[in-house]
Each structure stands twice: as C-alpha cells, then as structure tokens.
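What follows is a short report on a single structure.
A single protein chain has been removed from this complex, and every other one stays in its place.
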Amino acid sequence: MIPFIATALVAFVLYLILTAGSGSFGLWSPVELGMGVLVSCVTAAISRSFFISDTGYRMANPLRWVRFAVYICVPFFLEMARANLDVAYRVITGNIRPGIVRIAPGLKTDFGVLMLANSITLTPGTLTVGVDEATNDLFVHMIHIGMGDEKKEIFESADLFSIFPLTDWIRRIAE
Amino acid sequence: MIADLLILACVGIGLLFNTLGIIGILRFPDVYTRLHAETKTTTFGTIFLAAAVVVYGVSRLLESGDGQYLTLSVHTVVALLALAVTNATGAHAIARAAHRSGQAPSPAVIDRYLEEEA
Partner (left out) sequence: MTDIWTGAVVVLGILILLAMIRLVLGPTVPDRVVALDAVNTLTVAAMILLAVIYRQIVFVDVAIVYALLSFVGTLYIAKSVGGELGQ
C-alpha cells in the first residue's frame, strides 16, 4: 500500500507541475485535478513495483533530496562541463586511447549504483558498459587512458573524477 | 538587453557542442567512442539550448507578467530532466548491447569486461 501511495503522490505532483496555470481553482481547473488523481492512480497501479523496489525508504528523507539538488547543480555540473571540453578537444584532434577498465566504488544500493553509472556516463570521457552484479563493480569505457594506466587491475574513482569526489557524494545521498 | 546577450551566448554554446557531437559521431572509429561524442556533447548542447529558452521565458515574464512564459520555462526544465536521465541510461543500454553482441572496442588498449565474461 505504501509503494502505491508514494508513487501516486509523485505522479500527481508531476501532473500538477505540468498543468499549473490551467484554471481558477487555485492554479488548476477542477477537471485537471480530477483527471490528475485518476491518471496518477492508474500510473501507480502499473509502476509501483519498479518505482519503489526496496523497503528501506531511505530516499523519503528530505535532507537527501537537498543533497541531491546540490550535487546536480555544483559538482556534477562542473565535472560535466569539463568532460565536454575534454571530449570536444578529442573530437577536434582525434587524440584517443580507449579501453574498458574496472572500478570498485563499493556502493550497496541499486539507486546508488544507478546514480554513479549515470554520473559516469555524463562525465569525463567515461561510459558505463556493464555491472558486476555480485560486487557492484562497474566496467567503464574510457576514451583516453593515461600511458601505463592500463596495467592497473582496479581503477579508483579518483582516477575518473578529478575535481570532486563524486562517489563520496553519491554515498552520502543514497546510502 | 542583457537577457538577449545571454540567450545569444547560450544558443551559440549549445549549437557549438551539438555540432561537435555530430562531428564526433561521423569521425570516431568505433561504437563506444561514438557514444562518448553522442551522449555527452549533445546532452550538454541541448542543456544550453534549453537554458536559452528558460532565460527567454523568465525575461519575458518579468517584462509582461504573462503567466504562459512561466509555464514555458517550467515545461522546458521538465523536458530537459527527462532528456538528461534517458540519454545517460540509453547510452549505457547501447554500450551493453554492443558488448553482448560481441563487438569488441577497437582500437582499445585493454578490455577488462571481456576478461570478466570469458
């Protein structure tokens, strides 16, 4: 029951954001509100088991949301900007030395691994290719591996993110 | 006036990165390196194009007080979030599928994933 209500609430809030300014009842028209309730209940009935997959409800804590917002706006965005300048440079010069390496971030939750995988994909010259589900190790395709670095068995996350320790940020948000 | 300059700058940066992304797709040697060019640069470029629209919406809102410009900005931000999340996950899915279908990264100095699967 709790997964159903939580999913329906999130869907309903999203619906309200998208239909704001439609009428006289507050910001919304009564028809939109009614449809919103209906649609979010249907959505929740279908997708509750994907949306909330573990029963810890760690992410219900608003402090984690605040950290998440700060994470997206400051360290993640700066790393992403640097990544783009780097890739832009490699597009122009064609100077690449690609390969797939293994990193062991030591994250325990699915959401944490998802966030790290997506962060890696959008940041410096790295792309998550696969996950070792037993240990939550990630296989990362790097567009440029430093000379001699390919001999390392396991890469540290500091090798991937040079400005901010993103793995530590994700650990604080998701675990 | 400042808003116009900001919009022009955002559109310029956005188009520049999108162009680099497409050049990367055409130029890079294998599917993984092409994915690098595709996901990162086109997502980043589109963020800037959307930022230009948000700046436009906010500046018009302050000028005219018309609520529809606020709606435009909010919807653009939602579209951007949808795009950023789905692009990263989609790139991951394509890379994994390419690797599973037996396409090795070429050129590559190392491939730990292949050693793992073998």
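Going by the order they are written in, the chains are A and B; count residues from 1 in each one.
Quick note on the criterion: contacts are C-beta pairs under 8 Å (C-beta built on N, C-alpha and C of every residue); 3 or more make two chains touch, one makes a residue touch a chain.
Keep in mind that what you see is a predicted model, and the values were worked out from it rather than measured.
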{"item": "Omitted chain's touching partners, listed by label", "value": "B"}
{"item": "Positions on subunit B contacted by the hidden chain, ascending", "value": "4, 7-8, 11, 14-15, 18-19, 21-22, 25-26, 31, 34-35, 38-39, 42-43, 45-46, 49-50, 53, 56, 68, 71-72, 75-76, 78-79, 82-83, 86-87, 89-91, 93-94, 96-98, 100-101, 103"}
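In this section, only the chains that are shown with their structure count from here on.
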{"item": "In the complex with subunit A, residue positions of subunit B that touch it", "value": "17, 20-21, 23-24, 27-28, 30, 32-33, 35-37, 39-41, 43-44, 67-68, 70-71, 74-75, 78, 84-85, 87-89, 91-92, 95-96, 99, 105, 107-114, 116"}
{"item": "Residues of subunit A defined as touching subunit B within the complex", "value": "14, 17-18, 20-21, 80-81, 83-84, 87-88, 90-92, 94, 96-102, 117-118, 121-122, 125, 127-130, 132, 139, 141, 143, 145, 150"}
